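Take this structure first; my questions come after.
And now, chain A:
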Amino acid sequence: MNVLLTHVDYIAAVAIFLVGLYILLVKQNLLKKILGLNIMETAVFAFIVTAGMTDNGVPPLLGPDAVGPFASPLPHALVLTGIVVAVSITALALALIVRVKRECGSVELNELGKVE
Partner candidate 1 sequence: MSAAAHGLALVVLVPIVGGALIPALFRRFPTAAWGFALASSALTLAISISLIRRLLAEGPFSYAAGGWPPPYGVALHFDRFGAAIAVFSMITLLVLIFSRRYIPAVVPIARIPLYYALVMINLGGMNGFLVTGDLFNLFVFMEVFSVSAYALVAMARGPQAGLAAIKYLLLGAVSSLLVLFAIGLIFAQTGTLNMADAAGRLDAAASIVPTALALGALTIGFMVKAALFPLHVWLPDAHASAPAPVSALLSAVVVKAGVIGIIRTLQTFSDHGSLQLMPLQSLLIWLGAIAVLWGAVAALVQSDLKRLLAYSTVTNIGYIFIGLGIGSATAASGAAVHIINHAVIKAALFLAAGALIHQSGLRHIDDLRGLGERMPLSALALGVALLAVAGVPPTAGFVGKWQIGLGALETGRPLLMGVVIVGGLLVLTYGVRIINTLFFRPPLHVRVVTSREAPPSMLAAILLLAASSFLLGLAGKPMLDFVAPAILPLTDTG
Partner candidate 2 sequence: MTLTSLLPLIALALPIIGGLAALGAGRRNRRLGIAVVAGTAVTTFLITALLALAAKDGLLREMTLVQIAPPVWIVFRIDPLGTLFAATVSGLFLLALIYAFGYLPDDRRQWRFHAFAMACQGCMIGVAFAGNLVTLLVFYELFSLLSYPLITHDRTRVAVAAGLKYLVYIITGGAFVWAGIILVFHLGGEIRFLPGGLADINGSPGLVLATFACLVTGFGVKAALMPLHGWVPDAHPAAPAPFSAVLSGVMVATGVFGILRVMFEIFGVSRLIEMGVLPWLGGIAGASVLLAAARAVGEDDLKRRLAWSTISQMAYVLMAVSTIGGQAVTGAFVHITHHAFLKGGLFFCAGLVATVTGATRISQLRGLAQRMPVTSLALTVLALGLVGIPPLSGFISKWLLGLGLADAGAMVRLGVMLAGALLAAVYLWPIIYRIWLPTDDPRFAHSHSREASGWMLGILIATGMLAVILGTAATLPGFPLDLAKNAAQWLVEPPP
Partner candidate 3 sequence: MPIELHDLRPVLAPLISALCAGGVFVMGTSGRWRAIWSLAAAGLKFVIVWSMLPGTLAGSVYIFRVGEILPGLSIAFRVDAFGLFYALVTATLWVLTTVYALAYMKGSHALKRFFGFFALCISTTVAIAFAENLFTLFLFYELLTVCTYPLVIHDQDAEARRAGRKYLAYTLCGGAVILAGMLLVFHSAGTLSLAEGGILGDVDDHRVLLLIFLTLVGGFGVKAAIMPLHAWLPAAMVAPTPVSALLHAVAVVKAGAFGVVRVLYDVFGVNLLKSLGFATWLGYLAGFTIIAGSIMALRQNRLKARLAWSTISQLSYILLAASLLTPAAALAAIIHLANQAFTKITMFFVAGAIEHNTGKTHIDQLDGIGYRMPWTMAAFTIAGLSFMGVPLLAGFITKWYLSLGALAADSGGFVALMALSGLLNAAYWLPIIYRAYFRETGIPQLREETPWMLLAPIGICAGYVILLGTGAQAPLMPFSLAESAVRLAFGLEGGIP
């Protein structure tokens, strides 16, 4: 029980991740799948940010009156990069969806299956 309490961030992240995964797997609409993917991304980013948290930590801003303990700055940098990557993937996916819509006339996977 104690483990669960101390790792509550883990649990939240996994839960959100699973929500996204559920959408990705179950929804037939490509756009919704992309949304699911975005939710999963959010879960992971949130988790990484929490991983950088230190008990009673302050933002790691160096200045004349900066007193530790600092929260680890690295996760934030990582998540920024991760968001860039996520955005680029989303962009590419949306572009592809537009193309699929234009060429196949639908964005519903079950309908696309019939088109084939």
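The rule is simple: contacts are C-beta pairs under 8 Å (C-beta built on N, C-alpha and C of every residue); 3 or more make two chains touch, one makes a residue touch a chain; residues count from 1.
Behind the choice of candidates: all candidates are chains of the complex that A comes from, given by their letters.
Computed from a prediction, not measured in an experiment: that's the story for all the values here.
Listed candidates 1, 2 or 3 all sit in this complex, but the one touching chain A is 1. By the touch rule above, chain A contacts candidate 1 in their complex via residues 3, 7, 10, 13, 17, 21, 24, 30, 33-34, 37, 40-41, 43-44, 47-48, 51, 72, 74-75, 78, 81-82, 85, 88-89, 92-93, 96-97, 99-100, 103-104, 112, 115-116.
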